[in-house]
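A single protein chain has been omitted from the complex, and every remaining protein chain is retained in its original position.
Now for chain A:
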């Protein structure tokens, strides 16, 4: 039985026996006297509900589900802070016989509520960083430092100051190198763009194939079921046909037709004989 079945059946049962539910006694919370306290009690209830949800979420093992539930919790918190508390502040000054003490008391209550809302645990924790599989945490994946080992160099040659200066040749070479590097960088960017699009397409195709695979498996099962049922139906039909068309029935039918014809002939003879 699927969940949808359960839901429809329980709905029907509920509707059938609804009339036996006792009339819910509506508590008259002295509503006209103190709207502030009504709002306060309802907000406290909402905060308790959210706290319960937060506890459940904290125990959730599935990380993706946890992320979704945390997002919902945060949204509920934001809504409480942005909509309900201003409502309370407006109601603070309303009501009969409001003295300064009552207003102070209410301000304190509102501050308490604000703190209670902000302390609802919504899964905020220390910072995480993304990391590639196989990399150690702490290596943000930038390029490695390459150490060039310079060996077999004559120290006297290295000490001459002119050794390190640019000549016309070297500066021209360097410029060529820079131009070529820029061109290659541009081409590589182009390739990167294309590759990332290809990667996206490839991944989407892979995912669609996985989904289709699941659907095909379900179709396979259903078709197996249908083939079995068809087979039983065929056998039943064969049995029925056999019963209907058995040779005994056929002979009986032929004999009865002969008798009827003979009767008809006899009646015709007698009638034509009389006339």
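Everything below uses one rule, namely that a contact is a pair of C-beta atoms (placed from the backbone, for glycine too) under 8 Å apart; a residue touches a chain by one contact, two chains touch by 3 or more; residues count from 1.
One rule holds for everything that comes next: contacts and distances are computed from a predicted model.
One chain of this complex is left out of the view, and of "WD40 repeat-like protein", "General transcription and DNA repair factor IIH", "Large ribosomal subunit protein mL64" or "Gamma-soluble NSF attachment protein", the protein name its UniProt record gives is "Gamma-soluble NSF attachment protein".
Interface note for the absent chain: among A:8, A:184, A:246 or A:270, the touching residue is A:8. The omitted chain makes contact with just one of the residues A:83, A:210 or A:272: A:210. Among A:196, A:225 or A:270, only A:196 touches the chain that is left out of the view. Only one residue from A:13, A:52 or A:65 touches the chain missing from this view: A:65. Against the chain not displayed here, chain A makes contact via residues 2-5, 7-8, 62-68, 70-72, 74-75, 78, 122-133, 137-138, 140-141, 192-193, 196-197, 200, 203-204, 206-207, 210-211, 214-215.
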